[in-house]
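Input: a single structure, listed below in structure tokens.
The complex is shown incomplete by one protein chain, all other protein chains being positioned as in the whole.
Labels for the chains are A, B and C, by order of writing; each one numbers its residues from 1.
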Amino acid sequence: MKKLINDPRAVVDESVEGFGLAHADLVTVSADPKYVTRKDAPVAGKVGLVSGGGSGHEPLHAGFVGRGMLDAAVPGAVFTSPTPDQIIPATLAVNSGAGVVHIVKNYTGDVLNFETAAEMAQAEGVEVRTVLVNDDVAVEDSLYTAGRRGVGGTVLVEKIAGAAAERGDDLDAVAAIGDRVNQNVRTMGVALSACTVPHAGSPSFDLEDNEIEIGIGIHGEPGRHKIAMENADGITNRLLEPILSDLGTASGEKVLLFVNGMGGTPLSELYIVYRRAAQILAERGIAVERSLVGNYITSLEMQGCSVSVLRLDDEMTALWDAPVHTPALRWGV
Amino acid sequence: MKKLINDPRAVVDESVEGFGLAHADLVTVSADPKYVTRKDAPVAGKVGLVSGGGSGHEPLHAGFVGRGMLDAAVPGAVFTSPTPDQIIPATLAVNSGAGVVHIVKNYTGDVLNFETAAEMAQAEGVEVRTVLVNDDVAVEDSLYTAGRRGVGGTVLVEKIAGAAAERGDDLDAVAAIGDRVNQNVRTMGVALSACTVPHAGSPSFDLEDNEIEIGIGIHGEPGRHKIAMENADGITNRLLEPILSDLGTASGEKVLLFVNGMGGTPLSELYIVYRRAAQILAERGIAVERSLVGNYITSLEMQGCSVSVLRLDDEMTALWDAPVHTPALRWGV
Amino acid sequence: MGLDVTWAVKWLTLSAQAMAEHRVELIELDRAIGDSDHGENMDRGFQAVLDKLAESPPETPGAALKLTAMALMSKVGGAAGPLYGTAFLRAATTLGDAAYVDAPALAAALAAARDGIVARGKAESGDKTMVDAWTPAADAAAAAAADGDTLAVLIAAAEAAEAGAVATDPLVARKGRASYLGERSAGHRDPGAASSALILRAAAGAAA
Partner (left out) sequence: MGLDVTWAVKWLTLSAQAMAEHRVELIELDRAIGDSDHGENMDRGFQAVLDKLAESPPETPGAALKLTAMALMSKVGGAAGPLYGTAFLRAATTLGDAAYVDAPALAAALAAARDGIVARGKAESGDKTMVDAWTPAADAAAAAAADGDTLAVLIAAAEAAEAGAVATDPLVARKGRASYLGERSAGHRDPGAASSALILRAAAGAAA
């Protein structure tokens, strides 16, 4: 394991510290309990948006703290959801009285910790709503599982719900638009190589030289199945098929196409995947109205990508376009 | 070699095609000869800025085409400088009559191809100035080498010279500010792993499990020396020392600190490096006025990073802050 | 009479030792069907328990378990944090502020812990989770409690938990992160069941 780290157990502490130093104009870092808030939080009259989860997915979530997106991010240990004693003070810190929305990726740990925190924050007088993100079509049979995981769609939920909060929507409205994004987005990922969790020291799963993992999660947890390596077009076909059939997109619809890198794949390859995904959508008469390509929700240094398709309506498009000013996503300001 | 590609020889074609599809609002792609121009090029009265080089460093250069930065980017084959028959039409396409500045990284191939292209463009009546970027302090003895390489500083030259062109500076002024940035920036890189050029199929150099390459170039060309793996703080010390001694920064000066990922290193690790670099600068009384952290000039999927320090003056700071709207760098608009 | 706070502190201390010793093993179990963090999470959590114990020594077994619940809840994270947190909290509530824990109280505490895990995680027996260690443990404790011997209760619970953990090997996971693997989760031991068995063995060891 070769990593640019010092003590494997200090990775999150030191990384968040560096993040705070680099973006001191935008965010404030609380070291213990660990959470990151928007510099001007709480913003008077505005619904607060809090997300969080295990670390190792940077820039998610702390990179999305700022005007027009999150008010706070709560980083856990690597791939481990944060604890209520972090989530509660973060929630209190961004509550201006208008209530707080928790954006939670659907993993047992995240759900349980945010649930506990929400209860306790409510007990302190903060109204909390939860938007659960579960866009991963790789999880097929949700009856006998913990349900679909929250993956790439999370970034889109955070941007669009963040814009709704910024324009002054109330608590229920912000939660509703977050839910709407979640309901209209589907994601599927692939890993070409595993990542190595610093404290574990060895790759999170095994792949032969000629194998890839289809339907990979963002924690290095294995996916749907292993297949022999294929070319980018073939892999992209495999990712798009379940997304589009599950989303049930019809010709004439408008979508946002998001090709996300898992951390160790060059941007140039993401554009090759984007090219094929755009071709598939064009063949089906689906209009790509907006796009996002890059490393936004990663899995340490894993090689691979995920593709997300979000069915857009005019309101979502307008909220997507609204100004955002965070370390990792910025436009219009 | 596992990559999200189709034909290894079509990597640049397909990647640039995908890039053009994803950013059709900002850029126009010419497929053959291959170059990328700003959508609204040529901009009347404005000096044109053209850069280019081998592919594999994405988002550099095409990702920096747009308002406030480059007017055109010319991508060569992977790690191979582009040819005059690409550079010439790109130069002509962005010339509004105010002349064109070529931003060229100091590699024999880039220099020779841009030199030829500049001559021929001049013959067609376009005034051309060249800004040579050579910020890599890893190359020690420039008397007996091809001189210092152009690396991370290139991004800063392109941003700041781009802002100067956008505000209406004339040809010589734009070239002068580009040179000034180059004279005030120093960079040093490290590789934890090698990258694999698609057409070559095997890693560009060999590193043992416990070895790293200090002073790596951005083409997988070996660096100053191999050393045994160290922790992030130790490595960062090694990168900063030659930068600061060569730059001769004094206490009280203001700088921009740029921690760049080589492509395969997680953002979280870049922030750990940033943290230590910021500590070192603070210890020396140097004020970090601006920062940039992320994958901006990469070496395919190489693991590692480079650190650049740019000595700022008020004009450079203002030009850095000026609006920029490109696929990979955007603010103020 | 019965077990006192010294036992409780020894239990937690032995648990912390067990988590440190088996850290890599638990990481490896989680690596196979999860995300490689369970050993790290539990080790971190029980180190925090030790710190808390040193900081403010508890006066009753119930207080010791409550402090443990709080430390685990705030330091473990992931799925295991809230689940173990709830388990220890429910057990602590059952024990109240009694100075001594007899066999029936022990059995009741273990049943409450199990119920807490089920209430939070909604897993059933056979879902390949820590419930598959806690349910047989609670049942075995209840059966052994009739004889009135606390050590026997704890040994019965530990043995049942260990057997329960082993029995997760062939199961297909239906809850937690391993459930995403579907059929591929069979053939691996559930990490949470394994850590549960270690903790219950520590309880018996502390009473021996």
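What we mean here is this: a residue touches a chain if its C-beta (ideal position, glycine included) is under 8 Å from a C-beta of that chain, and two chains touch if they have at least 3 such contacts.
Remember, predicted model here, so these are calculated numbers, not experimental data.
Peer 1: Where does the absent chain touch, in terms of which shown chains it meets?
Peer 2: When the full complex is considered, the omitted chain touches B.
Peer 1: Could you tell which one of B:35, B:64 or B:79 touches the chain left off the display?
Peer 2: B:79
Peer 1: Given that one chain is not shown, which residue among B:13, B:127, B:221 or B:246 touches it?
Peer 2: Of all options in B:13, B:127, B:221 or B:246, contact with the hidden chain holds for B:221.
Peer 1: So which of B:51, B:113 or B:130 would be touching the chain we can't see?
Peer 2: Here the residue in touch with the unshown chain is B:113.
Peer 1: Using the touch rule from the top, list residues of chain B that touch the missing partner.
Peer 2: Interface residues of chain B facing the absent chain: 54, 76-85, 107-109, 112-113, 115-116, 138-141, 144-146, 149, 197, 199-200, 202, 204-205, 217, 219-223.
As a working rule, only the chains that are shown with their structure count from here on.
Peer 1: Work out the mean Cα position per chain and let me know which chain is farthest from chain A.
Peer 2: Following the centroid criterion, the farthest chain would be C.
Peer 1: Mind checking the centre-to-centre distance between chain A and chain B? Centres are C-alpha means, answer in whole Å.
Peer 2: Here the centre of chain B sits 29 Å away from the centre of chain A.
Peer 1: Using Cα averages as centroids, what's the distance between chain B and chain C in whole Å?
Peer 2: 54
Peer 1: Cα centroid separation between chain A and chain C, in whole Å?
Peer 2: One centre to the other, that is 32 Å.
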